[in-house]
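A short worksheet on the structure shown next.
Shown here: the complex without one of its protein chains, the others still in place.
Coming up: subunit A.
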Amino acid sequence: MDSVVDIFESSLNLEETHVKEGYNEGYADGLISGKQEGEQVGLKTGFEVGEELGFYRGCVDVWNSAIRVDPDFVSARIQKSIKQMDELLQKYPLSEPENESVSDIMDSLRLKFRAICASLNVKLEYNGYPRASDGGKIEF
């Protein structure tokens, strides 16, 4: 009896076997191409984030220098905002891209930047990031 079942078993399970094989192949391929794609995305996103943070860092450093030279250069409120922006930049978890707070900190940075520029009456703009008004399209 056992030998009869054995003979038919492989042909009965043919579909299941093929499905499994196909899945495993796809998984293995996906792992490779996914990793490649992930590397590309990570590189691009990392560059964008780095560039934007660097831009804000530069602005804050220049403003702080100006304040050191002439403390009356800006009002106390603006000084406080610059300090807050400095703290946000320090707080940004550069080595943890999956940290949930990254988008919140970046949003806060962008808002603070716009508010400080408006108060200083300077037309500084970081052209890299998407604005609230765009449909989310960035061009390179």
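Here is the rule we go by: a contact is a pair of C-beta atoms (placed from the backbone, for glycine too) under 8 Å apart; a residue touches a chain by one contact, two chains touch by 3 or more; residues count from 1.
We take it that contacts and distances are computed from a predicted model.
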Listed names "Beta-hexosaminidase", "Probable cytosolic iron-sulfur protein assembly protein CIAO1 homolog", "WD repeat domain 75" or "dolichyl-diphosphooligosaccharide--protein glycotransferase", matching UniProt entry of the absent chain
"Probable cytosolic iron-sulfur protein assembly protein CIAO1 homolog"
Selected from A:17, A:75 or A:101 as touching the chain missing from the view
A:75
Residue of A:24, A:65 or A:119 in touch with the missing chain, whole complex considered
A:119
Touch residues of subunit A, complete complex, unshown partner:
75, 77-78, 80, 107, 111, 114-119, 121, 123, 131-133
